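All protein chains but one are shown in place.
Should a chain be cited, it is by its letter among A and B, assigned in written order, with residues numbered from 1 in that chain.
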Amino acid sequence: MRENKFRIKLLRWFLHLPATYPVMRPFLDLLNLKENPAFRIWVQFLLDIMRQAYAHKRPVIWMNSFVPSEMAYGMGAIPFFPELMASLTSYMGWSHRPIAKADSRLSTDLCSFYRCALGLALEGFLPKPDLILSSSHLCDGANKLFHYFSKTYKCPHLMLDPPYHESSSSHQYMKEQIKETVENACHLLHLPIHRERFSSAINLSNQARQYMVKINGLRRSIPSPFPGSEGLSYLAGMNFYSIGSPWAIQFYQSLYHFIQNRVSKQKGYLPREKFRLLWLHHVRPYYKNEIFHILNEREAAVSFEESNYLYWPSLDPYKPYESLTHKILSNVWAGPIERRVKAIEEMVQNYSIDGVIHFSHWGCRQSCGGAAVIGEWLKEKNIPYLILPGDCTDPNNYSQGQTRTRLEAFIEMME
Amino acid sequence: MNPILDFKKIIHEEKRRTSNLQEGPVIGWTCTYLPLEILEGAGISPWRILPETSSDKGDAYLDPNFCPFIKASLGKALEGGYSFLSGIIILNSCDGMRRLYDAWRFYCHPSFSYFLDLPRMVTPSSIAFFRDGLKDLIKQIEDHFRLKISEDGLINAIEGANTTRTYLKRLFSLQGRGDPPLMQSDILEIVSEGWKNPRRVFNKSLNIFLQGLETYPPTHLEGPRVMITGSLMEGSALIHLIEELGGQVVSSELCVGNRIIDQIVLDSDPLGSLSKAYLEKTSCARMYDTEQRIGHLKQELERTQAQGLIYFSLKFCDPYLYEAPAIEETLRQMGMPMLFIEGEYTGKMGGGIRTRVQAFLEVLERDARK
Partner (left out) sequence: MSSEIFVGIDIGSLSSEALLLREEEIVAYSIMRTGANPQKTAAQCLEEVLAKATISEKDISMVVATGYGRIRVPFKSMEVTEITCHARGAQFLFPRTRTVIDIGGQDSKIITLNDQGRVTDFVMNDKCAAGTGRFLEVMAHALEVELSKMGKASLKVKKGVSITSMCTVFAESEVISLIAEGYGVEEIIRGLHESIASRIFRMSKRLRVKGEITFSGGVAKNEGIAEIIKKLFGMSINIPDEPQIVGALGAALYAKEMVHKGKW
């Protein structure tokens, strides 16, 4: 017990130590056996935001995944993402501990990303925030939990509250909110509002977007050049957290060349590809699990995933607030289900999809609540559909036998 | 003398006596942030969707980890329990309600359905935005039902609703001053009649009932004083249970309880008044400002001299489950005991809950003796 406490203290100290990050880089490069150079950029990006957030040379803003990251980069603050930390913790096979820690405050029926993030905060692993910013359009929990964080760390909490419908009135309301939020945030953090910096963040966002368009185009190739399991981890991670920073461009450019090279050689990520699958929901389990192994074994490629569907238009750098309004309001996961279904149908067509898996992350009402209705649409078109229940960060909610049976039966059904 | 039976008798009598009770369309609603005045101003009868029992018919269409109230509502709709409705209005209250709107449209095909957006913040721009939403709602109702909602109609409806509010306020103020002639569970049952009966009838009946209230003997309550807050619950089962075990429920800070608007102050823009009053009403956990809720709870605990708080959340209800730790912390700092209950949407309170409530009341009693 005492030894354990010591280890926790050591780890906490290590995370907060500025020297940690430059020291870790070459190690991680060595460990990094992926042939894909973009992955290395992802690791560097992670180390960079962690280093900056722990070093705390500039104001740190905690944000939930659905706040457009351009906002933090445009303000010149350091963004930090508790949900990202939760998925990394889970990836390292350590999430059970912070989750158990959070059990004393949060019901076990809530999203494990948040339970894990709260546990990490309670353990003192996360860098101190100066401001907390959340957006409510895809998750009721974000608003409430991020407020609790702000109480815990005694710092202000601001929220974006995107409207449901797209209309001129909702545009107006959203734009005002973004403007007020940026002004309030800058005021609270004593940051000057730099129009140029904002424009530059939007510019960077657009440049990344151009590569994303190309990458998504390349991923239509048969066989699938890029594994969905990675599309759901670091590719989705860059999509959520890096847009608006120079890292995004480096990353997407590198990934584009990597995939282009594969496509030109007609090389798929699987030795043989029998089925092409579409993965619904933004996320997947990050702890050790068999899901993608089973699919690979059965030669079923996850050709595309909903999290990388590009829903927003190209943005106008000279109208940053309006641009971000467009980006938020065009999100297909918000608003009526028809919008999400339309995007799914488009993906099924574009990526020559044979079957669709909806991963139902325990505790995610907005996504899981639509799974049945989506199924009705797909079944109407005779597209095989599987609802796969599970949990992204809490390994206790993962049933190995059941998951295997569901996946294998689904593939046998397509055969 | 049973006040509930008496009240129901009064309503029955009033209904019989009131001539030309309109036979207009009935629209179902799910969230108390909906200004009913808009419907009433159009001669439409609002009907609160609050199924009596849980139904599992909806389970296949929504996820297993989903709000039991929402599942019960969809279940009842699928069973045909809402076939008398001419339409439904669902608000953007929470993630669950958005999905209920999708599933209801997809599986039940209502002839009129409207999704009203609901801001989480209260600012001049959110009030203006909500007002725009109300305006659009009016337009959609007018187009669909081929009628006109006049400003006079709206003003009349607001005045009617204000009358109800005055009466309800009197009813709720009976609590927390000792020797009330009504138990809290009685009050909630009376309030719930308002969701099923025409405003005119309800107001008149309430008026008659309140005038006769003095004749009831006081209910001598001596048990610990408990306040209750939390998410929607079915009927007053939990409150009944607390009272049965000897506790006094001095305030029910719930959307089926006393979380009601004080009065709507009319100005030249009735729609604007509605928008402002509804967004500013005592808030549900779905709103942004947790601190405001905490402030209100503190005030209410003090006003009613409650000795403890029972915090109820429906299973899978994110706004209340995520809010609980902040409330718990506040109460701990105040030195006020709190009992957290995560429950199903069924009239039954299981044995486990009974034991916990009883133990909580025992703690409050012991503390009071100290």
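Here is the rule we go by: a residue touches a chain if its C-beta (ideal position, glycine included) is under 8 Å from a C-beta of that chain, and two chains touch if they have at least 3 such contacts.
Bear in mind the structure is a predicted one, so any value in this text is a computation, not a measurement.
Within the full complex, the residue among A:S314, A:Q349 or A:T405 touching the omitted chain is A:T405.
Of the options B:K57, B:K135 or B:R259, the residue whose C-beta touches the omitted chain is B:K57. Although one chain is not displayed, its contacts with chain A can still be listed: residues 372, 375, 379, 384-385, 389, 397, 399, 401-402, 404-406, 408-409, 412-413.
The chain not displayed touches chain B at residues 56-57, 59-61, 64, 346, 348, 350-351.
The definition used in the following text is that only the chains that are shown with their structure count from here on.
Listed in rising order, the residues of chain A touching chain B in the complex are 105-107, 109-110, 114, 136, 138-141, 143-145, 147-148, 151, 159, 161, 163-165, 167, 169-170, 172-173, 176-177, 180, 336-337, 360, 362-363, 365-366, 368-373, 376, 389. Those residues of chain B that touch chain A in the complex are listed here as 60-67, 92, 94-96, 98-103, 106, 115, 117, 119-121, 123, 125-126, 128-129, 132-133, 136, 285-286, 288, 290, 313, 315-316, 318-319, 321-326, 328-329, 342.
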